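Of the protein chains in this complex, one is absent; all others appear in place.
Going by the order they are written in, the chains are A and B; count residues from 1 in each one.
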Amino acid sequence: MLRVNGEDYEIFTDSWKTLERVLRDDLGLTGVKEGCNTGNCGVCTVLIDGKAVKSCLVLASQVQGKDILTIEGLSKHGLHPLQQAFIDYFAIQCGFCTPGMVLAAKALLDENPNPTEEEVKLGLSGNLCRCTGYVKIVEAILAAAEMMRKEV
Amino acid sequence: MKELLVVGKDAIRVDALEKVTGRAKYVADFNEPRLYAKVLRSPHAHARIIQIDTSRAEKLLGVRGIVRPEDAPSTRMGFVVCADRQVLPISGIVRYIGEPVAVVVADSPEIAEEALELIEVKYEVLPAVFDSEEAMQKDCPVVLHPGKNTYGLATKFGPKLERDIPNVCTVFRIRKGDIEKAFREADVIVENRYSFDGGSQGRAERYVVDGWVESDGTLTVRTARHRMWGCHGWLCSVFGLPPSKVRVMKPYVGGSFGGKGSPMVEALALLAAMKTGRRVRLEYTKEEEFFDTSPRPSIIVYIKDGVKRDGTLVARQTRFIINIGAYGSDGGAISTISCLTGILSCYNIPNWYSDSFTVYTNNPPTGTMRGVEAPQGNWAIESNIDCIAHQLGMDPLEFRMRNLVKEGDTSAFGQVLHHIFPRECLEKATELLEWGKKSEEKDKWKKGKGLAIGNYRPNPAWPSAAVVKVFQDGAIEVRIGTDEVGQGLLTVIAQIVAEQFKVPMDKILDKIKVVHGDTLYTPWDFASAASRSTWMTGNAVIRACQDAKQKIFALAASKFEASPNDLEMTGGKVYHKDLPERAIRLSDLFRFGVANEIGEILGTAGYEAEHTDADPDTGYSPQGAPSWSYLVYGAEVGVNTETGEVKVLKVSWAVDIGQPINWKMCEGQVEGSIGMGIGSALYERFEVSNGKILNPNLVTYRIPTFMECPTGQNVKGASVGFPHPDGPYGAKALGEMGLVPFSAAIGNAVYDAIRVRMTDAPLTRERVFKALQEAKKLSS
Partner (left out) sequence: MVRFELLEPKNLSEACSLLAEHKEKAKIVAGGQGLLPLLKHRQLKPKYLINIKNLPGLEYIDDGRSGLRIGALTTNRAIEISSLIKQRHPMLAELERMVGDVQTRNWGTLAGNLCAASPTSDPAPALIALGATLRSVSMRGEREVPLEDFFVEYLKTALEPDEIVAEIQIPDPPPYTGGAYHKERVRMTDSPIASVAAVISLDGSDTVAMARIVLQAVCPTPVRAREAESFIVGKKVDDKFIDEVAVLAEKAACPISDIYGSAEYKREMVRVVTKQVVTEAIKRARAA
């Protein structure tokens, strides 16, 4: 039994399937991307009970009873400020790292709503991006953080 | 210039929403029922296959077919220059560790992997050669391609096949002026040997292809690559099929940066599909992605520069030796000319002799990566420029200004240069970096500033085409054959179309659709490669829009009793230019979506840039490119004198790219290049031993993370210059240029910090540490 984006799913699958494969193949949540498949790029990041985890290094059976959030869950009721900021600040190029990046950023901001530039960079050092050189991603996250602080 | 409505503004990317919500589909996101393929690879760098025994693998439950060499076509394929590669080694010879030998197809990737371990191959191991300078000796006992001189020359563009030296694939020469005389007259000569290790494009998405045979027999692939139409052409020639019998689709792609030369993976996926009668997914592992998607080659550059005491460059002699690995057809072969592309239009050099060689060795085959060795050639040449400046006691900025080309000067290939603003780039970049001002140093961290200039051009060797369809509600569909790989091509094209039809920015997503990524629906175009898409496809799109408008105006003219030339169009309405308030709606020209006898309103156009191909024996190319762009980097680094660590602290940059179509996206290109540049300048290198890449993984092939890249106020860029009359709305090329002068800027900054000249890139900690120790020894 998996709880993903607020909904419960009963899955029957091979014991060696990772959470990332189950989310993509069994639940059709292809917003979860598979990057290196060995836990070194962060592209597959999802949130488990609010914490950023690389879903390619988690066995699906290990997350029963936990709350899993994918990019689809974040987009359910309109765009999260981070998503809007990524669009507005041109933080997306090929888009492959984007879902994992946005979720990792959300986990960071949920824990630390007023991060410095250095804290953003350290907190996201597990997410690689080859297209942007990170400049606009940092801008977008800081802008989203400011926006989210204003809303509170 | 007329005030522009949309071009030159920061239009939101047309694909941003899809990507940020996870809805954008990449190849692996398509989930049709399928089988899975895995590739069996040679463990030897050079060997003859004696026997392939698949009997045990065939018995594994879940294995549905095994593709063997004899199942593959024997046609040799090639990218651009030479056709030296077969899909599978029918001839029985494998030439690199990792060369595909067979393909297993199974119900799941796990079963396919298990089956690979059950295949036994008997090899006769042959002697191998790995070092390029050894391999290029005329009498080298190991010859990789004895039949080389029978391989086809695939195109007229670029270098030429070398006939006399067995392991040299292609050569390119510059013979300008009288080099001996020039060196005799030089006051100071600076000679050095530079090198740059090989590396990977490092894109986020792994190579994956879904291949199948359509019910009507069409061979179909959905693939994660750029160069869609190039792939289509090769598959047609490899399988001996007409264009209508092959279809290549390319959805959103997770980065490109070149590579993926020959359509190996597509061909293997199709063979697997033909063998099993099913759809097959062939997905590379990250390891395979590193060593078998045509990474960039390693290079050695010998350079000898001659200069007058007053700082005038008079002579240059260069020798480029590029280790392209086992095959040139994956793209490595064109490096002989492209290694010069990043610098040949920067300085006035009246005398230049150059020889470049691509050399076959038993290493994994290499290909094109962002700049195609132009960054590496620039590394050597721009480092040496600094060496000369320092030797003369001149400021490196001043030295460059002295020798820089200006309007009306000639490039090293003999092209007269127009509409160029390199000087303004130098001025702006150094201003942004506060050139001349020394930063405060602390403890063991020394600081230094360096600069470098590079140029680039849109490659004019192939034409472009575009089709524009106008709907009765004013919506416009534009069909292009080049590739969106993340660079923002779709947005650039959408902005150009919006400008042509005067669609306001906030209506672009509603009214304009860019159709791409499918050879069934798009016109032929070479590829998004060689920084050509904005210039070539952009110009084709403008002409196609004009063609469509002409058709609309011809239809509408009768309603205005005016000539079509007096009509204009905006927001789905047509009007006489003197009476804009009396407009008729487009829909009034249609009935049931049919625009009377012309049916659909389709604008079509091709675009070709007048050009000459470079003479491979002299380098002469009076119309080598339709335009030249420039970029200058200023970089500030910190060097830890105790450990040799180099940190990039600040980067400033200035580009001359004419009229930027979308400045935020241009910034993105340069900032991304900076990230990539930090990787290749400091961290990224293939560690190779006896033909084996030892670090095909993200743990020890070190792609920069957030922590290695300056951000925020530490990266500053600007645009200089003016629109180019022949570019689409005045835009010039940018895509690859960002990587070109970066490493040299870092090397020059490191010199400024520690007064030690690094000649081998990347500048790993240990290399810098050793250089510091040797400098200490010399000075004591």
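Descriptive notes on the structure:
Keep this in mind: contacts are C-beta pairs under 8 Å (C-beta built on N, C-alpha and C of every residue); 3 or more make two chains touch, one makes a residue touch a chain.
On a predicted model such as this, the values are computed, not experimentally measured, just so you know.
From the set A:2, A:85, A:104 or A:140, the residue in touch with the chain omitted from the display is A:104, counting the whole complex. Of the candidate positions B:74, B:91, B:643 or B:690, contact with the hidden chain is made by B:643. Listed residues B:58, B:110 or B:131: the one in touch with the omitted chain is B:110. Remark: the residues of chain B touching the chain excluded from display are 109-111, 113-114, 117, 642-643, 683, 687, 694-695, 699-700, 702, 704-705, 707-708, 764-766, 769-770. Residues touching the missing chain, restricted to chain A, are 14-16, 18, 37-39, 42, 45, 48, 51-54, 56-59, 61-62, 64-65, 104, 107-108, 122-126 (touch as defined at the top).
The working rule: only the chains that are shown with their structure count from here on.
Contacts from chain A toward chain B in the complex involve residues 16, 24-25, 28-38, 40-41, 43, 70-72, 75, 79, 83, 86-88, 90, 92-99, 102, 117, 120-122, 124-139. Residues of chain B that touch chain A in their complex: 10, 12-13, 15-26, 28-29, 31, 110, 201-206, 252-257, 285-286, 485-488, 664-665, 667-668, 671-676, 697-699, 703, 705-707, 709, 711-712, 715.
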